[in-house]
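First the structure, then my questions, so here it is.
One protein chain is absent from this view; the other protein chains keep their places.
Up next is chain A:
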Amino acid sequence: MTAAPRPPAVRCDGLVRIYRSRETEVVALRDVDLVVDPGESVALLGPSGAGKSTLLWLMAGLMRPSAGRLRVHGVDLGRLAPRALDRLRAAEIGVVLQNPARNLIPYATPAQNIAFAQRAGRAARGRGWPGRRERDRAAELLERVSLGGPVARTRAGRMSGGEQQRLAVAVALANRPRLLLADEPTSQLDAASGRAVIELIKETAAETGATVVVVTHDPAVGAALDRTVTIRDGRVGAEGRHGEDFVVVGREGAVQLPPEYHELLPPGTMARIEALEDGVALRRVDGTGHPGDGERP
């Protein structure tokens, strides 16, 4: 008898998310296919408004997809009842929101903020009162993010941006989540603090085997993680592994050219597709179908 294969930590199939207001509809994500394996750390890159945060919120179960399927550890989030979704989020998903202050209760101490998250996890697991293990875990987390000692008695709202961000990570890790989602965790930090936070996330993930998905603009963060996924115009435009970026062919065969190639093939350009042994080549042509100036293979 062989063990059943572990499901991906995150699996998106044709994921669509549309924001509707009274007058307009905005398609934030369209046909996103993405698989994140357990234990993997992935950076979601892309320009502002590309849909990175929306994808993260969908993974966190904070909103439902308009179409497509999203599974987290094999559980289809779209089919979960609100209560089950809350429990899943409490027990298995840690979330670090953009803007560290949003992650914290400003008038509570760091320990109280962690305890606030732990209570949700405890309730999701059907446990009652906090145990010593939880308190130890909180202390350990605070030590790890260098917020032990006198700082632990400071109200979160009075901490510096870096301290708040580190505390936000600690709070997200409070319930030993299997999936850690972080939205711009280094955006308001200096480079050193940002590196420290990313290291913290990686170390913790490595220790617990958690899967990490980080939304970032920072290429350094992307470089620090196993894989990068670039979202453009609501689609997965490219993936990067080991320092190299690859375009991703979409469901309808669409490929998004990276911006650095837009000079060669500006939007609206007609191109001839030439089959190669291991792929295709695009060649620019003019309006008559002849190769354009400066044509190169």
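By definition in this document, contacts are C-beta pairs under 8 Å (C-beta built on N, C-alpha and C of every residue); 3 or more make two chains touch, one makes a residue touch a chain; residues count from 1.
The criterion applied here is as follows: contacts and distances are computed from a predicted model.
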Choices "Cytochrome C Planctomycete-type domain-containing protein", "Sulfurtransferase", "ABC3 transporter permease C-terminal domain-containing protein" or "(Fe-S)-binding protein" - which one is the UniProt name of the chain not shown: "ABC3 transporter permease C-terminal domain-containing protein"
Selected residue (touches chain absent from view) among A:29, A:59 or A:88: A:88
Option from A:72, A:97, A:159 or A:179 whose C-beta touches the chain left out: A:97
Contact set of chain A toward the excluded chain (per top definition): 21-22, 57, 60, 62-63, 82-83, 86-91, 93, 95, 97-99, 102-108, 112, 115-117, 119-121, 123-124, 155, 157, 171
